[in-house]
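To keep things clear, I will list the structure first and then write my remarks on it.
A single protein chain has been removed from this complex, and every other one stays in its place.
The block that comes next holds chain A.
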Amino acid sequence: MTDLLRSTTFRWALGIAIWSVLLVLATFSFVYWQTAAYLREELAETLRLEVRAAAADPAATAMRAETWIAMDLHATHFGGLFGPDGKRRSGNLDAVPDGLARDGDAHRVSADLDIAGRALRDEIWAAALSLPDGRTVVIAHDTDEIDRVQATTLRALGLGLMPTLALSGLGGLLLAGRARRRLAATEAAVAQVMRGDLRKRLPVGGGNDEFDRLAGNVNRMLDEIERLLGEVSSVGDAVAHDLRTPLTRLRARLERTREQASSVAEFREAVDQGLAWIDQTLAMVTAVLRIGEIEHGRRCAGFAPVDLAAVVRETAEFYAPVAEDKAVSLDVAVEAGIPPVDGDRDLLFEAVSNLVDNAVKFAPPGGRVRIGLAREVKGVVILVEDTGPGISPAERDHVFQRFYRAERARQTPGNGLGLGLVAAIAKLHGFTVEVRDSPEGGARFAVLWPLGKPRGQEGPRDAGAGGKTAVRVIGEHAR
């Protein structure tokens, strides 16, 4: 029973029924009130007219009263003519009803009636007037008619209420049952997800109502959870794997050195090698922790206005010697007047330098790396492109995942965390990163800082024409 009371279905049905009953009651009351008032007023008006007509001609008063009484055979009309002493001269009322004002208006009073010789007391509507000679004329009508209307209305209400209650209850049950069935389907799907089947999705109907939108949102949330869990487990596997390799090597080296080394120099060499492997391992652990830290947005506290142009220029300068040693030309094009971005200067430098590091690493000797900062229609873009082997479309979605290394990158040193870090840093700043083919054949990474409106522009440039002008300026820089 408690379950039934608690169930949404029941409560909805009950609520709808109660509401319908209240509506019906209100309608009936209004109709009744209006009808009764009308009837009462109609009767009062008749009585007023009759009593005035009877009083108008004192000689004919008795006759008029008798005519009024005789108009109705069912003993609903009453009247009487009374002497100045209050005695009845004619009519079917025993006396002038107590408390009846002789003002010609209709009042509801209690009166002693004389119907075909039987005396009885009843409620009547009566109007009375005094005649100039001291007599009093009373014209009255019983109240049964109006009371009958009341009784009829109440009966109709009672009769109408039952089907209303039944119909609304049924409607409520149907509506609530429909909602309940959809909820049950959702509940079953959620239960399956809770049991661990993350691939299960909620049923989404064809329409676009609240249920469908909610189910759609929950499904998208599940997609994200599934993706994150997949990433977590693959990161866990990758970390474990990448740690095991250097640790295995280290262990073997230590063991072999302990057994075979015969000089201090040999021991020292082994220790140095061991330290290098440990550093490599620690660097990876640090990078994983940093990505996690950045992804949790814990660094926003250190945000301050950062000059992106300076960051890009300094990154290029930092990599210039390495590129030169490798015979890779490094071109930089930085547009003037880029507004400062609210961000973490160290992280932005790290992100750009990771991109440049990759570009220099993958560009062949004699190749080219281009670094650019420009304002485009969508916002400010940091571009890093190279003439290396590029990234195949199939691999583009994966390169920003932690530990992912493109097939061709397997031979080059790195831990597969660089681009993961770039993605995390970009996300922290509300930037997006994407990778495409560069027109020169290699990879082209673009970090986009979406700007709502051009702001902070320097110089006389018209702010309204900012977008178009910026595109043109990029062109000039590119040449």
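To be clear about the criterion, a residue touches a chain if its C-beta (ideal position, glycine included) is under 8 Å from a C-beta of that chain, and two chains touch if they have at least 3 such contacts; residues count from 1.
Keep this in mind: contacts and distances are computed from a predicted model.
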Record-based protein name (UniProt) of the chain missing from this complex, from "Sugar ABC transporter permease", "8-amino-7-oxononanoate synthase", "Response regulator transcription factor" or "Xanthine dehydrogenase family protein molybdopterin-binding subunit": "Response regulator transcription factor"
Contacting the left-out chain in the complete assembly, out of A:53, A:190 or A:322: A:322
Omitted-chain contact residue, chosen from A:168, A:353 or A:401: A:353
Of A:290, A:368, A:429 or A:444, the residue in touch with the unshown chain: A:290
Missing-partner contacts on chain A, residue numbers: 272, 275, 279, 282-283, 285-286, 289-290, 292-293, 298-299, 301-302, 314, 317-319, 321-322, 325, 345-347, 349-350, 353, 357
